[in-house]
Each structure stands twice: as structure tokens, then as C-alpha cells.
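Working notes, structure below.
And now, chain A:
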Amino acid sequence: MSVRHALLALLSDGPKYGLQLRHAFEARTGEVWPLNVGQVYTTLQRLERDGLVASDGSDDGPQKGYRITGDGTTELTTWLETPPEMAQPPRDELLIKVLVAAQVPGVDVHAIIQTHRRHLIESMQRYTSVKADASDDDVALALVVDAELFRIEAMVRWLDTAEIRLPRLLASAPPSPAPTAAEEQVAAEEVRS
Partner candidate 1 sequence: MTAVLELRSTTKVYGEGAGEVHALRGIDLAVDAGELVAIMGPSGSGKSSLLTIAGSLEHATSGEVRIDGVDLAGLSRNQKAALRRRSIGFVFQDFNLLPGLTAAENVSMPLELDGTSGRKARTRALEVLDELGLAERAEHFPDDLSGGERQRVAIARALVGEGRRLLLADEPTGALDSVNSEAVMRLLRRVCAQGAAGVVVTHDAQLASWANRVVFLRDGRVVDQTTPAAGPESLLSTVAPQPS
Partner candidate 2 sequence: MFRKEWRQQALILGLVTIAVAIAVAGSTMAMNAAGATQPGFGSAGATARIPIADPARVPALIASAEARYGSVEVIGHRDTTVAGSADRLDIRAQDPDGRFGHSMLALRDGRYPTAVGEVALTPAVADLLGAGIGDQVELDRKDRTVVGLVENPTGLGDDFALVAPDRGRSATTLVLLFERPGTAGRSARGTGTSDPRSTDESGLASVPVMIRGDNGPVAALVLVAVASAMTLVGLIAAAGFVVVAQRRQRQLGLLAAIGATERHLRLVVVANGAIVGLVAAVAGTGLGVLGWALATPAVEAAADRRLGRFDLPWGVVLGCAAIAVVVSVAAAWWPARRMARIPVMAALAGRPPSPAPVHRSLLVAMAALVAGVAAIATAIPHGDDVKPLLLIAGVIAVAVGTVFAAPAVIKIGAAPAAHLAFSRRLALRDLARFQSRSAAALAAITFVVGISVTIVAIAGVNQYRTDEGNLSSRQLLIEIAGPQADPTADPGLSAEQSAALDARAAAIGSEIEGADVLALDVARRPATSDPADPMLNEPLSVALSVGDHSWRHLGYPPVATPELLEHYGIDPASIRPGTELLSGDHRDVTILDISRRDPGTTKVQRVELPPYTSAPRWLITEHALHEHGWEAVRSGWLVDADHALTTDEIASARAAAADAGMTIEVRSSQDSLAALRTVTTGAAALLALAILAMTVGLIRSESARDLRTLTATGANSRTRRALTASTAGFLGAMGVALGTAGAYVALTAGYHSDLGRLVPLPWAHLATIAIGLPLLATAAGWVLAGREPSGFSRQTFD
């Protein structure tokens, strides 16, 4: 979620002071996603420059009041309806690690997968305990945590599936050709040199 759109959303139900915006922002995203306080003011300046918000004109800082413009509302609506970026699989790194592990001889893929699974679930446990300790009416926090949990769970499930598929991959992969004597010799010479 971009800070830009978050601020636009906060302003959509009425004009606010910079300080107010900062507090609201913190409250909604919680401990999970603490952000640089300065970001709020710089982003607001940029929004004003682009004509998406209008200020009451007093000096920069916490006391300056902001309200959303017509362009700003349009921008917010467009953003809400735009599908999120899906181009890059977020588990890219995990995928590469598992695929590599399957190729490196002497590495137990299952152990690798299990290690990742354990890490993932441990982090899920942490998120869940945030949720467990939070008060029931902190819906925003619950939603944020849930989003993370579902995302990590998806990774766990991908690992589960990978674990079932991998033996097949290993079984069907052609054995990497044994190094020929010539190659070995070349290699040995390279080491010596």
C-alpha cells in the first residue's frame, strides 16, 4: 500500500491537519508497518504539487490543514479499482532456493523445505500472537495481519506441494553426465595453475 493513497484515503472523509494525518496513519498500520514520520509530510507536499490535495496555505508542518481535491478523489477511486501488481511472484527467492537445492548433490531437499516451512510457520506464529494479543475491535490490525498470514500460508502450501512434486522431478531428471577424463584433466590443470 502506498503512503500516497493512504493519505488520500484519510482525507476522503474530511479535511485534516498534518499531525492528525500522521497519528491516524500510525494507528491504522500499527506496529507491523511503522514508517518514517517524515514520509508523511514529504508525501503531502508531493500530493499538493500534483493537485490532488489542497492546503489551507499556512506554513508547512503539523498545523497545516489539508483537504482532498476532485482530481484526488478520482485518483483514489482509480487506485482502489486497479488490480494489484501480480507480475512478480513474491516467492521468487524461495522458489529459486528450492529448485537449486534439488539440483545440488548431497543436499536433502526435504530438509531444506522443512527448514523453510518451519521458518514460515514460526513467523506465522508471531503474527498470530499479535492478533491474539490485540483487542477484538482492532479490525485494521487484524486485516493487516491476516493478509500477511494468508500470504505466508500460501508459501507453506506451495512448499507442501513442492515436496510432493519434487521426488517426481528428481526421478525424471536426466542424470547429469559424468565428467569425462579430459574435462577432469582440464579441471586439474586449472587448479594447479
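These made the cut because all candidates are chains of the complex that A comes from, given by their letters.
In this text, contacts are C-beta pairs under 8 Å (C-beta built on N, C-alpha and C of every residue); 3 or more make two chains touch, one makes a residue touch a chain; residues count from 1.
None of these values were measured; they are calculated from a predicted model.
Only one entry among 1 or 2 touches chain A in this complex, and that entry is 1. For chain A in complex with candidate 1, the touching residues are 1-3, 31-33, 35, 90, 114-115, 117-130, 132, 148-150, 152-153, 156-157, 160.
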